[in-house]
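Missing here: one protein chain of the complex. Every other protein chain is in place.
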C-alpha cells in the first residue's frame, strides 16, 4: 500500500524515449516502453467501475505501476494533482461519481497530468452518452473504446447499436480518426483488430485471442494500462499503442495457458507480471 | 464490450421450448435450455451488489450471455427497456441504488422484460426486510433466495435467524410454495437441496458441493444465471430450474477439480464455459 502514496519524481525528459510526432512507432518502440513503466512505478489514479476495480488494480500492479482508486468529489481533485496519470471509466457511472470525475479531470488539466477516458457503453442510454460526450470534450490524452462507443462519440450514430451500422473496417477506422481529430487526442479502438490513431497516423495491432471477450473488463484493463504508460512519461500515441499491444500479447499467452475464462483472468495477471520487452517485441503483429 | 450494447432480436416463439405449465420439467428439459442461452446471447442487466459484480458478470459471459451492470436512477429504466432480462440483488443496497432498482423494475414491467429478485439478507435488518418486501411485491418472474430469506418474505418469521426456526425440510418447502403463490412467481430456494416451485409444482435438485458455501456469491451467481435463462426466452419455472441446476452441476465438477475455495471460484467459470447440455443432463439428480 505504501506505493500508493508516493509519486515518483517527474520523469527525466532526457531519458524518456519520445517518438517523432510523424513517425508510427514500431514493435521495438512499443515493447521498449514497458521498461519505463517498471522503472518509474507511476502512480495511477483510477475512477473506474465496480466490476473491474480489483482486476484493473491488479493489472496495474502486475506491470509495475501503483494504482489508487479514489473517486469522492471531496478528494478526487487533490489526488489527481499528485498522480502521474488519471483513468476515467464510466462503466457504472452515477451522479456523485461524475462529480468526482469532473473534479479529477479539472485538477489533472491544471497540473498537466495526462488522462485516459474509457466511455463504456456510450450510446446505450441518453445519460451515458451525455456524460461520455461531456468528458470527451475535456481534452483526454487518450480515448480507449470499442467501435460502437467510438462511433457514438464521433457523432455518426444515435443509440447503442452502433457497431452494427458500420459496414466496413474502413468506416470503423474513419470514425476513430474523426474522433481523434475532433477531440485532439489519441483514440485506441480495440476489437478483433486494435486501431491506434491520432487522426493522422494509424497503427493496427493484430494480436489477441477470442477468449478474451469472454472475460469481463479486458477493455477496461487496456484503459488502465494506458494510464500506466502515460504515467511513465510516454507520449499519448506510444502510451496507447504500447498498452493495447501489451495486453493483446499477454492475452494471447494467457489464453494458450488457460482452460477457460476463469483461469484466463488469472493467467493474464501472471503473464503481464512476467512479460519482457523482448518477448513482447517478438510477438507483436503490427500494420 | 460490444455485446453489451446489442440486444438480440426477440426470441422466435416457435423455437423456444416452452414447458407444459402443469408438467414438471425433466433433466433433458433443463439441460436443453442451455442451448438457447448460447444461441441468443441475451442482454442481462444487473443491479447487484459490489461483492459479486465481477464474478457474476464473468459467469454470465461464461454461459454465453451479455451482462451489463447499470444501476443509476438516471439510466436504469432506459436500459431495462432494451434488456432481455433484469437481475435485482440487494446485497449491498443503499437508498440511491434502491431508486435505480425501482426505475428498472418499472421499465421492465412496461416492456414485459422478465426479472429476478435476489433478496439478500432479508430479515437481517428492518431496512433490508422492507426493501426486499417492497420489491417482492412488484411481480418478479423469479425470486432466488435461501431458506431464511424465503421464510422472511413468506411472512413466517421476524428477524434474521429464520433458517434456524424452520424445523423440518417440509416447513422449508412449504414456505417456498407459500411465497410463490403470494407473489405469483417462481421461487428458487437454494441450499443443501435446491427447491424450484411455482406454488403448485415443486422440483428438487440434489446436486452441488459443500465447498461452494465457502466462496462468496454463489447464490448471487445462481440469480444472475436465472436472468440469462429468462432472457433466452424460457418460462420462469424452466429458467429458474435450469439456472440453478447448471450452477449446481458446474459447482460439483469445479469442486472436484479445485484445491480450495480460491481455485473453486476460478474453476466454476471454466466449467460453466465448457458445460454442454449432454454433460449436464447426465449429471442431474432431480426429484
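We just call them A and B in the order they show up, numbering each chain from 1.
Just so it is clear, contacts are C-beta pairs under 8 Å (C-beta built on N, C-alpha and C of every residue); 3 or more make two chains touch, one makes a residue touch a chain.
No experiment lies behind these values; they were computed from the predicted model shown.
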Remark   = The listed residue (A:40, A:71 or A:201) that touches the chain absent from the view is A:71
Message = Considering the whole complex, not just the chains shown, which residues of chain A touch the missing one?
response = 1-6, 50, 53-54, 57-58, 61-62, 67-72, 74-75, 78-79, 82, 96, 265-271, 273-274
Query = Given the full complex, what residues of chain B touch the hidden partner chain?
reply = 49-52, 54-55, 91-96, 120-121, 123-128, 146-149, 160-164, 191, 213-217, 219, 258-263, 265-266
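Rule of thumb we're sticking to: only the chains that are shown with their structure count from here on.
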Request  = Please work out the Cα centroid separation of chain A and chain B, and write it as a whole number of Å.
outcome  = 34
